[in-house]
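Only one protein chain is missing from this complex, and each of the others stays in its spot.
Chains here go by letter, A and B, matching the order in which they are written, and residues are numbered from 1 within each.
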Amino acid sequence: MNYYKPATFDEAIAIASGAEGITRILAGGTDVLVQMRSDIVTPDTLIDIKAIDGVKDITRAEDGGWTIGVAVCGAEISEHPDLPREWPGVVEAIGLIGSTQVQGRATPVGNLCNASPAADSVPALVAAGAEVTVQGPNGPRRVAVEDIPTGPGRTSLQKGEIITALHLPPRGKGGGDAYQRFIPRTEMDIAVVGCGVNLRVSGQVITEARMALGAVAPTVERVRGAADALVGTKLEDSALDALADLAQAACNPIDDKRGTVKFRTHLAGVYARRVAKIAYERARAAQ
Amino acid sequence: MKKIHVTTKINGDTVEFLCDPRETLLDVLRDRLGLTGAKEGCGTGDCGACSVTVDGRLTCSCLMLGVEAEGHEIGTVEGIADGEELHPLQKKFIEYAALQCGICTPGILVAAKNLLERNPDPTEEEVRYWLAGNLCRCTGYDKIIRAVLDTAAEMREAS
């Protein structure tokens, strides 16, 4: 295995473009090292991007949103003075990845690129409408988070392409998001179902709504009908029923050691309701 | 693959070593530097027995490569005591019998010390969640949690 520690993304892209065999980007390393230790993947080329300028920064974007460097770890995001207030759901979701120790290393972009359908941060990021900058031999482009994973362990990134930043949109007035997941223990588990909801309200009425589910399909699943179910409602029981039905209908899970199809589908409905209620309360409080 | 030269600081001392890029920081600490306080319980970041701090941030040393230590400051269980004087957590762990077999103890002490440096007055729930990544199979955690809470109280009084 060859280890590189480039000083710029251009240099990193050049290394990745020219590499033979398996290439992995090393930021927090909490997935890559586990795969190496378990003999699942031994990269031929490992590109450590932590020496690149700006990768550890969290900055306010011109549009009022946020740009998060690709080597910013979960703990740094949770400790940020403003982010948790503006995007509590996203920050909670990122904070649920692994233990305190893992939080000291793991990054949301790593969580995204690992492309696990059960990744905790991804449903919250999708619900938030987050984007990433993808840079490659042909220059940079902005891509919606939901378009990065294409299947378990697979992404839409092409050879030589690297994610160079994570972008959260401006929060704006009356916005609230939330994320929860079901796990058998209280910590340290992979989500059996994860649910992120992001709402905007005007008074008591929902004006915007996005929902995404984790661990119920080959990729994190954005439930596109959520807006239809919620916009214009005050999250009455009928709206929650409709949302839960949509969530369950969106499920296309597998039976595995962590949960059955039936159980996951059931939980998707339970968590759609629970998480929507939290997001709604937050949105109303943020006016 | 040639070995890579790394310069780092461990428990305040500058340390240099050569390592294969596939070696984890835990491998390096134990097999190259003789610091066997950090333990490999799983190698996959699930048990916390290899906990160290990197620039003051709690980390599993099995989830970090040795080469990544370049230019950083590492803290291990061997650096917790101040000379012959044990850290208050170390004393309390003995007093409370917060260990049975002792294999998880170094990692738990590193993690608990890191918690108290950030939060000198944690609730029981905060201690339990902070330490959720440090598995202990012997104690049921009861005496560990009590020892951490009592150490925190004592350190607050002393300061």
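In this section, a contact is a pair of C-beta atoms (placed from the backbone, for glycine too) under 8 Å apart; a residue touches a chain by one contact, two chains touch by 3 or more.
As a convention for this text, contacts and distances are computed from a predicted model.
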**Complete:** From "CO or xanthine dehydrogenase, Mo-binding subunit", "Asp23/Gls24 family envelope stress response protein", "PQQ-dependent catabolism-associated beta-propeller protein" or "Sulfur carrier protein ThiS", the UniProt protein name for the chain not displayed is "CO or xanthine dehydrogenase, Mo-binding subunit"
**Item:** Per the touch definition above, residue among B:22, B:57 or B:72 touching the missing chain
**Value:** B:22
**Request:** May I ask which residue of A:3, A:66, A:87 or A:182 touches the chain that does not appear here?
**Result:** A:182
**Prompt:** Taking the entire complex into account, which one of B:10, B:47 or B:67 touches the absent chain?
**Reply:** B:47
**Asked** Which residue from B:10, B:80, B:116 or B:152 sits in contact with the chain not drawn here?
**Response** B:80
**Prompt:** Which residue numbers on subunit A touch the omitted chain?
**Reply:** 37-39, 182, 184-190, 256-260, 262-263, 266-267, 270
**Prompt:** Hey, which subunit B residues sit against the chain that's not shown?
**Reply:** 20, 22-23, 27, 30-31, 34-44, 46-47, 49, 76-78, 80-81, 86, 89-90, 93-97, 99-106, 109, 125, 127-129, 131-146
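Rule of thumb we're sticking to: only the chains that are shown with their structure count from here on.
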**Request:** State, to the nearest whole Å, the distance from the C-alpha centre of subunit A to the C-alpha centre of subunit B.
**Result:** 29
**Request:** Would you mind writing out the residues of subunit A in touch with subunit B in their complex?
**Result:** 1-3, 5, 26, 28-30, 33-34, 36-38, 42, 46, 48, 50, 73, 75, 98-102, 104-105, 186-188
**Complex interface listing, subunit B residues touching subunit A** = 1, 4, 21-22, 24, 43-46, 48, 51, 54, 57-60, 62-65, 67-68, 70, 111, 115, 129-134
